[in-house]
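Every protein chain of the complex appears in place save one, which is left out.
Chains: A and B, in written order; residue numbering restarts at 1 for each.
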Amino acid sequence: MYNDYIPVVVFTALAIGLLAAPLVIQHLVSPRHNKRNDKLMSYECGEVPEGSAWVKFNVRFYIIALVFIIFDVEVVFLFPWAAVYQSFIAQGQGLLVLFEMLMFVIILTVGFAYVWVKGDLDWVKMQLKYAHGRYSKLGVDKK
Amino acid sequence: MDYIQPYLMLSSILFSMGIYAVITRKNAVAILMGIELILNACNINFVTFNRFGNFATLDGHVFTMFVIVLAAAEAAVALAIIINLFKNIGTVDVDQAKEMKG
Partner (left out) sequence: MPIPDLGILLFLGLCGLIVGSAFMVVTSPNLVHSAVSLLFTFFGIAAIYIYLYADFIAATQVVVYVGGILVLIIFGVMLTNKIENATITSKTHNQIPGALFSGILLLLQFYAIFNTKWLVNDNPEKSSTVMDIGELLLGKYLLPFEVVSILLLSALIGAAMLSRKKVD
């Protein structure tokens, strides 16, 4: 029954409690007065912080996340297959079931190959004008 | 919890909230969140009927898996479209996207 999930509940409660405790303690202990200008500034190794921490992401992060979610879904389908593969081998259908899964994986690999070939996974993709120095080994300045 | 009604009530509340988000929100990403709520409500219904109904197999679970996969693909493509919309017209307000209006 649900008894298998008692550790999950305990862990969740512990995680929430251990996170909340420092917040509550610092709220009780910290001096409430003088929370102005410099006190509220984020600490940046003695420098005055510049600009906002909320910057716009590069769209390349999105493509990485996209590839991640597609293969995340693939794992969800691989898992039940792996669980029943032994019983299919026992029935003598091992090769057939292996082929079925290979089809699935190969079709998705085509998508991965497409993204790879198109260069969406290369991090340094721009054509650098003066790239002969430190980036020359990466070959990004060659067409 | 061994009654069917609480689960159905929960899923209908989630569904109505998703509909409310789709109707009232102007931001396209917020509308997408409403759609995710609707899909979750339907998943809860599938699994609920699979537990309480007269089924020997777990067809409802397999259906739920397919719905989750479709939601993932849909979110990926929808967000790509939204990002392109933002690139082209500088906002994700769905009322502003009326270039094709006759």
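Worth pointing out:
As a working rule, contacts are C-beta pairs under 8 Å (C-beta built on N, C-alpha and C of every residue); 3 or more make two chains touch, one makes a residue touch a chain.
Fair warning: this is a prediction, and the values are worked out from it, not measured in the lab.
Mapped onto subunit A, the interface with the missing chain covers residues 1-2, 5, 9, 52, 54-57, 59-63, 65-70, 72-77, 79-84, 87-88, 97, 100, 103-105, 107-108, 110-112, 114-115, 118, 120. Contacts to the hidden chain, counted on subunit B, fall at residues 1-10, 12-21, 23-30, 32-34, 36-37, 40, 43-44, 47-48, 50-55, 57-59, 61-62, 64-66, 68-77, 79-86, 90, 92-93, 95.
The rule is simple: only the chains that are shown with their structure count from here on.
Centre-to-centre, using mean CA coordinates, subunit A is 23 Å away from subunit B. By the touch criterion given at the top, residues 59, 62, 66, 69-70, 72-73, 76-77 of subunit A touch subunit B in their complex.
Listed in rising order, the residues of subunit B touching subunit A in the complex are 65, 68-69, 72-73, 75-76, 79-80, 83.
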